[in-house]
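All protein chains but one are shown in place.
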Amino acid sequence: MESNFEPNIVGFLCKWCAYTGADLAGTSRIKYPPNVTPIRVMCSGRVDPVLVMKALSSGADGVLIAGCHPGDCHYTSGNVKTIRRFKLLQRMLTQFGIERDRVRLEWVSASEGERYAQVVENMTETLRTLGPLNWNGSKEA
Amino acid sequence: MGSRLEFSYYPGCSLEGMNKAYDKSARVVSKELGIDLTELNDWNCCGASAYMSIQELRAHLLSARNLALAEKEKKDLAVVCPACLTTLTKSNRYMGEDPKLRRTIASALKAANLQYLGTVKVRHLLEVIVRDIGEQEVKARVSRPLSDLKVAPYYGCQFTRPFGDFDDKEFPVMLDTLLKWLGAEPVNFPLKAKCCGGMLMTTNEPVGLGLVRSLLDCAAQNGAECVATICPLCHITLEAYQGNVNKRFATSYKLPTLYFTQLMGLAFGFNRKELGINEELISSKHILAKHVEAV
Amino acid sequence: MAEKIGVYVCHCGTNIAQTVDCKRVVDYASALPNVTVAREYQYMCSDPGQELIKKDIKELGLTRVVVASCSPLMHEPTFRRAVEEAGLNQFLFEMANIREQCSWISENKEMATERAKSIVGAAVKRVEFQEPLDVKKVPVNPNVLIVGGGITGIEAALQIADSGKKVYLVEKEPTIGGYMARFDKTFPTLDCAACILTPKMVSVGQHPNIELLSYSDVTGFSGYVGNFTARIRRRAKYVEEEECSGCGLCTEKCPVSVPSEFDCGLGKRKAIYRPFPQAVPNVPVIDKDHCLYFTKGVCKVCQKFCPRGAINFEQKETYIDLQVGTAILATGFDLFDASKVKQYGYGRLPNVITSLEFERFSHASGPTGGKILLKNGQMPTSIAILHCIGSRDTNFNEYCSRVCCMYSMKIAHLAHEKTGARVYEFYIDIRAFGKGYEEFYKRILEEETTFIRGKAAEVTDVPQTPAEKGKLVVVAEDTLLGIVRRVPVDMVVLSVGFEPRKDTIETARIFSISRSQDGFFLERHPKLAPVSTASDGIFIAGACQGPKDIPDSVAQGAAAAANALSLIDRKEVTLEPTVAFIDEKSCSGCKICLGLCAYNAITFDETKKVSKVNDALCKGCGVCVAACPSGAIEQRNFTDNQLLAEVESICAAGK
Partner (left out) sequence: MDYTPREIIAAFRAGLLERVLRSNTVWLCASCYLCTVRCPSGIKLTDIMYELKRLGVEFGLVQEGAIAPVLSKTFVDMVDRYGRVPEIPLVMAVLLKTNPLGILKMIPHGLKLFLRGRMPFWPHRISGISELEKCSGAMTDALVSGLHPGSGAGEEA
């Protein structure tokens, strides 16, 4: 494993909570590892597992999905569907032999800048330990 | 009666010395209530405040050895001294919260082939009795109610402070509750969780005596006939220094102090000797005669 | 034909340029396929910055634009407008956020620059797949829903109603007026609260454009900006509002007496009651839990005496639906429960009272007729006022409640004036920031109030000296002296802070708005959009957003009214066209999407055997898109192609 490995993380952030929370972390000048490139979606429920698998097979070392806390979804219950989908996703990862920690689902409200920073810091740290993924999407890898 | 509760029992140094009666009565009432207390084999000092004042890590190590021994027995640890409770809980918590501390202590324990994974809960016997045993079981054993005995329920400082979420941190009520179950009348005692000054008696007597005086004053003002204690240090301070207080402040207090376990034992019908009730420095004979029949 | 993309990297002064090497980002962008031009500039949002984009669109024939600057939540509308002004569809623009989520969060210039490249690269890839979209315009219903009839809601309601628009004012209590109706005087002018509030309450009651729904609450809220439906629960008052003349005979005759909530339990009210004489509407309600008829099946005295036959024991709670275009939440606050701070003895020591209880004592129509009395009926000769109860305290609420310093000084003045007592204020800091506030502080100092700088440690009734006997002793470190003081007094007033309403979570859910860390409603922007929320058409005002005094609450009520009116006067609003749409050819008719839509926006066409999205109902969450097994559903501006392009670009950048 490279000693100075910096994971590349794709972040799907819902516009209402997580993206706003991530903005707040910045506005509050909280420092955390800049390892996530955010993709803004309207709701975490928009995150199709295909997008996640695509990210992992294209070279991302991890994927972060972040949305509103359950019960606080801007679209009433979009994140409930995310939870269901995420469980499925976890099973798929196991089948492919990918560590479950590489894909995380987190709840970050619009006021939780600090929490978002912690989530990213924590995830980056975990992925640094896990090392690069190097998965090309085939089952054998 | 349901299944018996099992605990490793940690008496603490104070109960080996001047507070044997606390140890004696605690064992007697626990047995009666179906709490199995097995003394933790070869326990050591908890690393109490005086130790913590000089050596931080070694103080935690002392606690950790006790916790490791208890973990080996696969039982939670019951204590009767609130200072031990706080010291053991503190190490337990800090080791849980601080990985660096946990690692340091773990590597030290390893030198003696010990390990502590953090599974032991440290609990005060009073809390076990009030919460786990409960009103029904306690009341069922009261054969000699302490009818209307006016008691100042004295918790001292470290029963709930700083970690005890099981009761209020400034105005706890568990002892009040238990005393009521025994038929006694807990008096209003606003200083119930204030410091007794015990720590200061050897090092700064004037300050210590001032604190004892306000406690006695408050208990007496509110009509207490005796003080119920749950802490060996509070107990010895209140009884041994009453004379000094009287001399210094020209007062004439003669308030007996009894461990809560002694009061329980009395209500349960045990005789005084079994509970060490003849050992106190200020006799409780007259007040008990008044309230507890056939003592 | 290949797209011609322009990329503009903003320095944002030094906000971005300090941690991100903008030159390298520009070089990187220039080399990306289809990028025609890449530039950097000090402030892209400035006029010259925007001109730069417009000029390039016209002169270089750009077909797509990417601006790498701050969060889209800040300037997306700005740049969309600029792009549109240059003749390009506004959706052919994409914003890359390299400030909030890149330059501001890192001190590592190398890593931040790499991240910025990744973010810009993703935006460039994404923008290629963007399509021109038409924004949809919908008419705005001019009716406004206002929730909460305190001073904030009253102000907002009157502003809007006076402009000729219809207002539904929903109040959960039997009367409007809120906390202000319970105060005696107001700081710093010391004018009587009732004198300035009651006329406004009356105006609300009589205004032809205001429909007051008291004893009611909002249980549902759906729709979209300009076109909401609010479901209102109207609790049973057991008094027919149209019949009641407010004569008060029923109250007079009612035999049941219970502690009055309005008076903090210090006074009594009847089982059929108005909280206070100036109540609006001037209609009593029956408290079912205490009414003899409801509890024991006997009495009905009120019915017997009512000259108008207005009492109706059979009345049921009802639900009504209101059509509104905007809503203003002015739901106010709860007061901190002083009994939680055990060391001050509230609930244990008889003469320890809260500031609101003091207001009721001091109020001329309060339970003591305006007299400040101890439990034994005597007047106190010394009073201590303790600041910051429940506020500025990590054990309770970390924030400052903003109003307590000032109202504490008002209480000091009233206490001194009415009892001649010696008054002590125990404070951490005096926060007298408003107009005339510092001057008021000076005045109270001159009135010989003793200010002791130190948070009170405790209030005890255990005396240490004969002088303390029978007194409440306030113990505090006088931080100016550096000593611990014990001050014996007769009465202690706890200046309790503000808290979010207990039902804030529920209300936030009903209206789909967020709460900030402290639990109050979250505004869209703390400085620039203080009464807006992330949900278009829903505004917040007053203390439901955070602790506020009366002037600030009124200002916010008016501001929210102006915001609502501005929206109404636009007559129509544009809706984000980011809705879902279904490719009929690919749809297999499995109907999975139907059950997933929280808005019932998807219907099934039984003849064609395909699902269909109703544009007006679709909120654009994209849940159905992610779930469609045949990939037939797409979300405009969030298509699979766009998101996949972003993903691929990010992954490629990491290699």
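Going by the order they are written in, the chains are A, B and C; count residues from 1 in each one.
Keep this in mind: contacts are C-beta pairs under 8 Å (C-beta built on N, C-alpha and C of every residue); 3 or more make two chains touch, one makes a residue touch a chain.
No experiment lies behind these values; they were computed from the predicted model shown.
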| item | value |
| --- | --- |
| Which displayed chains the hidden chain touches across the whole complex | B, C |
| Sole residue of C:Q206, C:T219 or C:T479 that reaches the chain not shown, by the stated touch rule | C:T479 |
| Contact footprint on chain B, counting only the chain that is left out | 13-14, 16-21, 42-45, 47-58, 61-62, 65, 86, 104-105, 107-112, 114, 157-158, 161-162, 169-170, 194-195, 197-200, 202-204, 207, 240, 278-281 |
| Those residues of chain C which, in the complete complex, touch the missing chain | 343, 388, 392-395, 455, 457, 477, 479, 482-484 |
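FYI, only the chains that are shown with their structure count from here on.
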| item | value |
| --- | --- |
| Chain A-chain C separation of Cα centroids, rounded to whole Å | 30 |
| Geometric centre distance via CA averages, chain B-chain A, whole Å | 50 |
| Distance between chain centroids, defined by C-alpha means - chain B, chain C (Å) | 49 |
| For chain B, residues contacting two or more additional chains | none |
| Parts of chain B lying in touch with chain C, wherever the complex brings them together | 168-171, 190-191, 214, 217-218 |
| Partner chain A, residues of chain C touching it in the complex | 71-73, 97, 99-102, 104-108, 111-112, 114-115, 118-119, 122, 508-509, 512, 514-517, 522, 534-535, 578, 596, 598, 619-623, 625-627, 635, 638, 640, 643-644, 646-648, 650-655 |
| Residues of chain C touching chain B in the complex | 342-343, 348, 460-462, 464 |
